[in-house]
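With one protein chain withheld, the remaining protein chains of the complex are depicted in position.
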Amino acid sequence: MCTATNYTTKDHYFGRNLDLEFSYNEAVTVTPRSFPFEFRKEPALDTHHAIIGMATVVDGYPLYYDATNEKGLSMAGLNFPENADYKPEADGKTNITPFEFIPWILGQFETVAQARTALASLNLVKINFSDAYPLSPLHWIISDRNESITVESVKEGLKVYDNPTGVLANNPTFDIQSFKLNDFMHLSTYPPENRFSEDLPLDTYSRGMGAIGLPGDLSSSSRFVKAVFTKMNSVSGDSESESISQFFHILGSVAQQRGCVHVGDKFEITIYSSCCNTDQGVYYYTTYENSQVTGVDMHKEDLDGTALASYPLIKGQQIHMQN
Amino acid sequence: MCTATNYTTKDHYFGRNLDLEFSYNEAVTVTPRSFPFEFRKEPALDTHHAIIGMATVVDGYPLYYDATNEKGLSMAGLNFPENADYKPEADGKTNITPFEFIPWILGQFETVAQARTALASLNLVKINFSDAYPLSPLHWIISDRNESITVESVKEGLKVYDNPTGVLANNPTFDIQSFKLNDFMHLSTYPPENRFSEDLPLDTYSRGMGAIGLPGDLSSSSRFVKAVFTKMNSVSGDSESESISQFFHILGSVAQQRGCVHVGDKFEITIYSSCCNTDQGVYYYTTYENSQVTGVDMHKEDLDGTALASYPLIKGQQIHMQN
Amino acid sequence: MCTATNYTTKDHYFGRNLDLEFSYNEAVTVTPRSFPFEFRKEPALDTHHAIIGMATVVDGYPLYYDATNEKGLSMAGLNFPENADYKPEADGKTNITPFEFIPWILGQFETVAQARTALASLNLVKINFSDAYPLSPLHWIISDRNESITVESVKEGLKVYDNPTGVLANNPTFDIQSFKLNDFMHLSTYPPENRFSEDLPLDTYSRGMGAIGLPGDLSSSSRFVKAVFTKMNSVSGDSESESISQFFHILGSVAQQRGCVHVGDKFEITIYSSCCNTDQGVYYYTTYENSQVTGVDMHKEDLDGTALASYPLIKGQQIHMQN
Partner (left out) sequence: MCTATNYTTKDHYFGRNLDLEFSYNEAVTVTPRSFPFEFRKEPALDTHHAIIGMATVVDGYPLYYDATNEKGLSMAGLNFPENADYKPEADGKTNITPFEFIPWILGQFETVAQARTALASLNLVKINFSDAYPLSPLHWIISDRNESITVESVKEGLKVYDNPTGVLANNPTFDIQSFKLNDFMHLSTYPPENRFSEDLPLDTYSRGMGAIGLPGDLSSSSRFVKAVFTKMNSVSGDSESESISQFFHILGSVAQQRGCVHVGDKFEITIYSSCCNTDQGVYYYTTYENSQVTGVDMHKEDLDGTALASYPLIKGQQIHMQN
């Protein structure tokens, strides 16, 4: 399904794996400040923060999967089947459709704190983009350099959770997903000590044994645990090369290899992995078959303009031959 | 520590992760047919098969970590501490040092079957390359398109195991390492069925749940199980781009992220990942910080020459900017 | 901490392990129909169903841990620290203290359905029994032959969950505890089939391998999973001897052995295990040190009386010597 994370060195980075069995022709898409963001039930934003991220553009509208605005606020939607529950229009609430949610947040706010305040009156209203593009069941992570939150619209209403991990996967609901981390608190990046029995001569026969018990399957709750472990323990230099390399390694720890997850006749794979330097506005990505990091810099676009800029993904393996 | 694997589509591929906390200035190294391979206790090979692989070249001698010869036979040495036991020189045996083992096998043989025959009289003799380059405790995987074997010199003597997985990690000894796979036989790439209790309404809440129980830590025995699962279930097209992409994804499933494995004050990481097309003689690699695939083609070298050709690794992230 | 379960053959059985590091002088206690049940905030029950169960009697009041009434309705309270949240007195609600909860339910109702209806207006009010006997943080399982429910008073209010497992342990809250079962749905009492890879010759080297992955530690969520697996798959004859033997084996699967769970300087152990034949009104128990089944038959008491009948536990091992 998907995994999102963030990571901070000198700059702050935000990104995700998109795990699916098909692709929607998503492209790196820059929305400039004067692109008119219209909303089904709320007034349009004629000017707003510029946004860069991955989107499928349909009828001129950027359906963002994950994105960052020019202030560094970032947001991603991840699959949340069986749990996502969108609502009828509600009086006295701000009625935003799920496909408008990323533009609405990133268009206006600079921090998670501001977003959290706005969420108090939000109603995620059940209106399809179109018959051809019905709503996906999603939940969201919103991050800035200082904090992250998870937003879920479920049967009981809209839930906003502090997310100290900065990581999100899919099901179950975030309270259950987070609770599971408690069961792994004794795992460590350090070599294990013998706590089993001091009377037995046990052997640390390999490096890495301190984390035995960490799950390695590709279910959403296992990916969450593994990604949190990898991210929370990550160490790297703070150069751009070192930072984004470490970021893609975090995502790589929960990537989906073709063949490992059957979906009917197809296989779910990591279609793309993204990593946005949210301070510099540069969006990097790799695809399942192209492991070279490709980048798009929002500041090289005309951010005061009105037209979307869209960069199709480079998907074939870009091999550099040394001889 | 390390993980090696192979993979077959139209062509046959062989490679490995090298996981360490430091680097020995290893380089992609081509040994042509007339490079004189001398051995400490056996006659030299004046002409032999050409070899490509990763090596540290010391005093003009290629200390190969993993390599493939022009006939497609491949071999890799992996760390095997506490278990590797090298022997005194033995009369009536072929006395080869561990650092000569890859050249001796790949220099002469075309198939695993031939290598297996030669191993019957082999003695891995305990002679350091030099005081500065003492022997490493290693075991080896030897693969061709049809089969793989694991070779271990332990206290009881030289053991040669059929290796139907084509995968090797580190400790424990291969018999124990392989036995562990039995404990995971019920794991699957397909969605789980409820076998727990037909009277309980259990929910397949995520894709990938059929493999819950697969280990995700970075100990050698867990990496072995996870790599075997990923490799044995791998699916890809058979083009070069698709094949090597899948290969690097298999290795990525057991890559070591910086911060996850403490070794004193340092961290063990995946220094490089390699993938050799053993039919074409092209050796591809990525490094921890350079995710672009770089290649070296042995057939572009003078394979009838006497001089080693060496290509230092390109280690910085090679970012392609789209705008 | 504790585990409760039920089991049905010809008759219906209900019981629990009490896991603690100390004992409160609990005794098998029969409350006859005319014992005056007074409540702090509600009218007394002058006559009610007779009850048998384990209780500490304080100042003439039976503080029941688990009990069954003469109609076969059963109920047990289990430790629920950090989660139990009792409330101030609430107008328009039925205000019952946690220590009154078992008498109030079992005194009046014959079925879970009736209890569920009554729970709709229940408020578990925060009133200690006395300074010396403050409230314990508890949640409850209520069972009859046909169904079970779990009742939790948490911060958000009183929650009543259907409990198709008939099993309850401790933390986390029942929704999270139950959700975890999904992760084990592929485990089975049957021998495993090789789903890992049809190309590897894996071996069913032992009976019982179909459930590899079932947890065996003594944390509450692991005990819940193991007890549910054992109970849902239990098979026995339907005689009294066979039924209660199987019941105690279910509880034995999650018993706590002295030494395995440190609580400061002490150890949490299974103080007693109980099994009540809810159709016959016979309460059986074993203790940590007395594995012989001891029984008390409520129908041998004067159930129309007003006085509690109390049977102290026989705690020493009752060895039968054959020679």
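Each chain gets a letter, A, B and C, in the order it is written, and its residues are counted from 1.
Assume contacts are C-beta pairs under 8 Å (C-beta built on N, C-alpha and C of every residue); 3 or more make two chains touch, one makes a residue touch a chain.
All values derive from a computational prediction rather than experimental measurement.
Judged over the whole assembly, touch between the missing chain and the shown ones holds for A, B, C. Of A:Ala27, A:Leu158, A:Leu181 or A:Val235, it is A:Leu181 that touches the chain left out of the display. Within chain B, the residues in touch with the undisplayed chain are 172, 175-176, 179, 183, 219, 221. What chain A contributes to its contact with the hidden chain is residues 164-165, 179, 181-188, 190, 192-197, 199-205, 209-210, 212-213, 228-229, 232-233.
What chain C contributes to its contact with the hidden chain is residues 1, 28, 82, 170-172, 187, 189-191, 203, 205-223, 225-226, 229-230, 233-236, 240-242, 244-246, 248-250, 252-253, 255-263, 267-268, 284, 286, 288-297, 300-301, 309, 311, 314, 316-323.
We adopt the following convention: only the chains that are shown with their structure count from here on.
If touching chains are joined by edges, the resulting network of the protein chains shown connects every chain directly with every other.
Residues touching across the chain A-chain C interface largely coincide between the two copies, over half of the numbers being common to both.
For this pair, chain A with chain B, the centres built from the Cα atoms lie 33 Å apart. Rounded to a whole number, the gap between the C-alpha centres of chain B and chain C is 55 angstrom.
Averaged Cα coordinates give chain A a centre that lies 43 Å from the centre of chain C.
Multi-chain contact residues of chain A, defined as those touching 2 or more other chains: 172, 219, 221.
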